[in-house]
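Shown here: the complex without one of its protein chains, the others still in place.
Letters A and B name the chains as they come in the text, with residue numbers starting at 1 for each one.
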Amino acid sequence: MTTTVPIVRQRGWARTFIRNPAGVFGLVTTVALVSCALLSIVWTPYDPVHTDVLSKWHPPSSAHLLGTDNIGRDIFSVLLAGSRVTLQVAVGSALVAAVVGVVFAALGSLTARWFREIIAVLIDILIAFPTLLIAMMLASALGGSIMVVIVAVGISFGVNVGRVSRPEIRRVSRSEFVTAGIAAGLGPVRNLTRHTLPNVAPVFIVQLSWCMAVAVLAETGLSYLGYGAPVSTPSWGRVLAELQSYIGIHPLSVVWPGLAITITVLGFNLLGDGLRDATDPRLGRPEVITA
Amino acid sequence: MTLRARDLTVNIGGRTVVDAVSFDVADGDRLGIIGESGSGKSMTALAMLGLLPDGATATGSIRLDDREILGLPDRELARLRGSRIGMVFQEPRTSLNPIRTIGRQIMEPVRIHQRLGRAECRSRALELAKLVALNDPETLLSRYPHQLSGGQRQRVGIAIALAAEPQLLIADEPTTALDVTIQAEILELFDRLVDALGTSLIFITHDLAVLQSIVARALVLERGQVAESGSVEDLLRAPASPIARRIVDAARATSWQKPEAP
Partner (left out) sequence: MIRFVITRLALLLLGLLVASALIFATLRILPGDVAQVIAGTDSTPEQVEAIRSSMGFDQPLLTQYIDWISGIVTGDLGHSMLTGASVTSQLVEKAQVTFPLTVMSLAIALIIAVPLGILSALKRRTFTGSAMSMVSQAIAAVPVVWAGMLLVVVFAVGLGWFPPQGFPRDGWDEPARALYALILPALTIGVVEGAVLLRFIRSAALEALGQDYVRTAAAKGLTRTRALITHGMPNVALTVVSVLALQIAGLLVGAVIIEQLFTLPGIGRMLVTDVGNRDLEKVQGDVLVLTGLVLVLGTVVDIVARLIDPRQREAAA
């Protein structure tokens, strides 16, 4: 129908993003996470791994902001230190996912037709592997560690990134400036790095923020099952697992780590949503399983 | 049936897309609304049915037989839609439900407004399919929209709009998406049906040639406002407003290039 098409003024994506409160919330929580992680390197109110049986189960007070746990650790300090593990897992997974994604997207879009179809089928098969199962397979062969979480999330989300960005790379690689690049004598790899990837970057960045959300959830789940962070490391997932037996007596203690995880995951999700809305509203959230 | 619109105004997100538009349509009357895209034609039509997009608000007055219908709750408006006012949309490709058979879609207004049995509905659908001159109506009723041509689909759209025997038919650019040859057929169909059924008609278009072939009286809309109104003949002979002049000039230019066009 020839209705009035509302005139949308062209704005930069950054301005569109800033006007979206959900996206800004995502950005703020992300910055807060990074700040907490950096801060915890130089300062925490108490030693996060110091145990003191005499001061266990202190209620929240000015001395212990969130109280102490079953072995007398200051919960606030543990959470602050735990943000480092969370950030590590989030960034690590995103990096692995980016590499896996680029490889799949490039192989699935720039190669010969028969090879592209094989990659497409392979992606469909790999998507069926839940992140948690990949991680558990790796853990059963290598033992549990943060690295296992990073690799598992990176691979499973990377496949998804590959699937989503494949059509995008094909579109860009057929566009005129890329053809011009080839005409100017750029090789396929240089053309990929110089022209194609910068143009697909928005898709990637959006996907990777969602990947970080999945990574945080996966770390929680796997650390809870005992295949993520090792016992001695202060990690949000581990804290949840360790406090589980006491939820009947000290229910408040599990509220804090859970809240920290939820806000972080929500933040990464909203950051991704906000960036998507600001750069390319056509893209939907991936149908990836929350671990 | 009479329809009176007074100072009809539609706002979307702080923008006024229809601005104090007034018109009357008497029983059996035909009114054309012409304007360029974005002039508020479709919004005027949708406001009459209470089908404005979300976030749009309408003020002013629309009276159907002395009953104010603007601002009625959706439940009340739904009773008028189809039974008192039928509407044909522009895009036959997307206006039909892709996963329902043509027969079910034509029958639906009948089922909603008239309590008829299954067999009666079916025979009524067949009757309607014949009315809009669809070929092989029997098999066509059990087909899906994607199996039909654009012209056939628009005939189905007309059958749906007329199914519950409304006294007013609103057609929003019903021929714009069609080939020129099909356009002429569909216009001829409108002309014949509206005459035969005694239905009033509001016909919306951006094309003067189309307008001229179907109505004698029209409004010219520009940026939501009525720039000019009166007989199409006067409009062609002595367009008063700049926008009307532009439309007439544009139409002359095309017909001069293509003298065989209607």
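As a working rule, contacts are C-beta pairs under 8 Å (C-beta built on N, C-alpha and C of every residue); 3 or more make two chains touch, one makes a residue touch a chain.
From a predicted model like this one, the values you see are computed outputs, not experimental measurements.
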| item | value |
| --- | --- |
| Left-out chain, listing which of the shown chains it touches | A, B |
| Option touching the unshown chain, where B:A26, B:L51 or B:A216 are the choices | B:L51 |
| Of B:F23, B:F89, B:F190 or B:F203, the residue in touch with the unshown chain | B:F89 |
| Of A:A14, A:L142, A:A201 or A:V231, the one touching the omitted chain in the full complex | A:L142 |
| Sole contact to the chain not displayed, among A:A37, A:I75 or A:L132 | A:L132 |
| Residue among A:V172, A:A229 or A:L270 that touches the chain left out of view | A:L270 |
| Residues of chain A (touch criterion as defined above) contacting the omitted chain | 1, 22, 121-122, 124-133, 136-143, 213, 217, 220-221, 224-227, 237, 240-241, 244, 247-248, 251, 254-255, 257-258, 261-263, 265-266, 269-270, 284-285, 287-291 |
| Contact set of chain B toward the excluded chain (per top definition) | 49, 51, 54-55, 74-75, 78-83, 86-87, 89, 91, 94-100, 108-109, 112-113, 144, 146-147, 157, 160-161, 163-164 |
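The definition used in the following text is that only the chains that are shown with their structure count from here on.
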| item | value |
| --- | --- |
| Cα-centroid distance, chain A relative to chain B, in whole angstrom | 51 |
